[in-house]
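For this depiction, one protein chain was excluded, whereas all remaining protein chains were kept in their positions.
The block that comes next holds subunit A.
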Amino acid sequence: MAASCVRTPIFQAFLLRHSKRVVPLLPHIRTLRYDVNHQEPTIDKSKLFGTIEEDDIRRFKPIKAATNDQSTSVFYSATLEKFINMVMKDGKKLAARKIVNEMLENIKMTQVEKFNRCENEKEKMEIECNPEIIFNQGLENIKPVLMLTPIIKGGVSYKVPVACPVHRQKFLAMKWLVESCRDRERKIPMGKKLAYEIFDAYKNEGKCVRRKQELLRQCEENRAFAHFRY
């Protein structure tokens, strides 16, 4: 649809609210290998074997190919795959995957050691040995609720506190984690450094959590500009 009005964001928002499945939205990506009609693949096994309605758009549209990282296996985690991509440098996926696996291994080893050493039954039950759960919880503790966006009003650029969208929260948490590890001493392997940082974040301590709190403090300071977001 080459209509100029279809491209305006207001019209897009209107379409989103009123006709979910009628008019395909134009993507905001410079070049796309896929046609606009292609839908994202469903990787969640429970959703695939669950009920999919007859008028679901996926039944009438082509589906994009699953990437080489996706699978319906029990070991697949979308968050971890994203994190591997953020750790990756120069397209070296193998090295990145190795580092993240080492991180998980380190977390597991530490926790299992703690578990074996613990004598108190009650405390033993509370020790979390699943490294994925610890990783996810650590990330949650690093995710900022608010963020500062520059808004220009009357020629002056103010830093206005704004609610942080979910995808941005995830990105910032992972970015801070990786950055703080890269800043540390080079002799310690990256996997270990990541594990240390995750443990700190799990307990709500450490560099990343401090960074998040610093951001929230700044938001609190700039509270006066909050009404500028409209």
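To be clear about the criterion, contacts are C-beta pairs under 8 Å (C-beta built on N, C-alpha and C of every residue); 3 or more make two chains touch, one makes a residue touch a chain; residues count from 1.
Convention: contacts and distances are computed from a predicted model.
Look at the chain that isn't drawn here: its UniProt entry, checked against "Ciliary neurotrophic factor receptor subunit alpha", "IBH1-like N-terminal domain-containing protein", "R9BP protein" or "Small ribosomal subunit protein uS9m", names it "Small ribosomal subunit protein uS9m".
By the touch definition given at the top, subunit A reaches the unshown chain through residues 1-3, 5-6, 11, 14, 18-19, 22-23, 33-34, 38, 41-43, 45, 48-49, 52, 54-55, 58-73, 75, 94, 97.
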